[in-house]
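Every protein chain of the complex appears in place save one, which is left out.
Right, chain A next:
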Amino acid sequence: MRTPPCLLSLTLDSAVHNLSNITDLSPLPDHILIELFLRTLRTGKLTERVLKLFIATGKDEVFSLIQALNIQVTVTPVLPTSKLMSLSIKDDEIDIVIGALRPDLTSFMNEWRTIFSRFHLIIVKDPDLKEELKIPEGFNLDVYKKPDIDRVVGTSTSTIFSGYSCRYFGYLVSRKKYIISVDDDCYPAKDNKGILVDAVAQHITNLTTPATPFFFNTLYDPFTEGADFVRGYPFSLRSGVQCALSCGLWLNLADYDAPTQALKPEERNSRYVDAVLTVPARTLMPISGINIAFNREVIGPALLPSLRLGGEGKFRWETMEDIWSGMCVKVVCDHLGLGVKTGMPYVWRNDRGDAISSLRKEWEGVKLMEEVVPFFQSVRLSREATTTEDCVAEVANVVKEQLGSKDPMFARAAKAMVDWVKLWKSVGSSTSSPGA
């Protein structure tokens, strides 16, 4: 006759069964704790949460077991990849463009590895950066450096790609439908549940579901799971329009200007707002270049390097190029009936730079916005502008006429926009690959 299981054994089995209700293991005597650990392993119930419970007891035996068995806390699985499949977007329709303003991309690339490694990457090195780039192995990528940029656009033109504007070169040479672009000081963020945010999947979801710019939905994005159009939303507007641009947000170091950050040096953005919403038509906003994605086929030429501050520097606080470009994009989208979304995905933006020393450089940009905003709010494009290139050319014209005389910076920007359209038409149609 088999010996019936002892009381301790039954208790341990019951404990393993009820692991989800247990919040503290420290009262357990060591030998029971170890036995429980082994049984948990044997029954396959060791999850990250349970592992943390055991680790929290602080018992050496537990640690040595963990080490001996080489148990590792795995990176939380990136869940939305299956959603990406169901949207029938092929990986080869996407390019991830990274502007490298710092030479060592090792930790950046490694943090993003689980999300980026499926896709083709275009890394564009800031032509002003002297050091060699350090990029870890295991990615499918093309790297473009100053000589490559010179070769493609000519040495005189390559200056437009200095600093943060180097990413535009990546947009120019890409041949993919969707582009996702993140600053090199941003890492994947975690959502309110502690799950790693797949920024790529969220951007793609934003770009491939309709936008609703003509009427505001109070439950935000009606196409997201668990939401819909609210009572009072006209049915004729419920099919929405194509989304051309997806603007993400930032946890930790938000995209504040230098004066704000200098005033509140300790302020960090910890509020994860679980929403995507369409920016209404004719509403303008500051579109940050730190975390964006767009449909290159539809809106490519409108993202452009053109406004360069006199004292532009290598910190976001010291630039306005993306804000200017964003105004153009929004005006063009509004004119062409395309949508712009804002909200998720979040990225985690690392602390970098000193706001106070940047104050001097960005002040110029801050002053400019007083002119720039009313100007763009008043721009109206003609009926004949039916393509993105035409729209950009028209905006450039209006910039030259109305703003050119106020500040030479605007006149230069207008010219740069016109040149960009030409460049897009010529380079955009030929193939290119980085030199040896």
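The rule is simple: a residue touches a chain if its C-beta (ideal position, glycine included) is under 8 Å from a C-beta of that chain, and two chains touch if they have at least 3 such contacts; residues count from 1.
Assume contacts and distances are computed from a predicted model.
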item: Protein that the absent chain corresponds to, by UniProt name, given "UDP-arabinopyranose mutase", "Cell division control protein", "Two-component response regulator" or "Transcription factor TGA6"; value: "UDP-arabinopyranose mutase"
item: Selected from A:K264, A:R360, A:K406 or A:K425 as touching the chain missing from the view; value: A:K264
item: Contacting the left-out chain in the complete assembly, out of A:R282, A:R352, A:K406 or A:K425; value: A:R282
item: Identified contact with the non-displayed chain, of A:A100, A:C247 or A:L338; value: A:C247
item: Touching the absent chain when the full complex is considered, from A:D148, A:D184, A:D255 or A:E312; value: A:D255
item: For chain A, the residues touching the chain missing from this view; value: 192, 215-220, 226-237, 247, 249, 254-257, 260, 264, 267, 269-275, 279-288, 316-317, 320, 323, 326, 342, 366, 369-370, 372-373
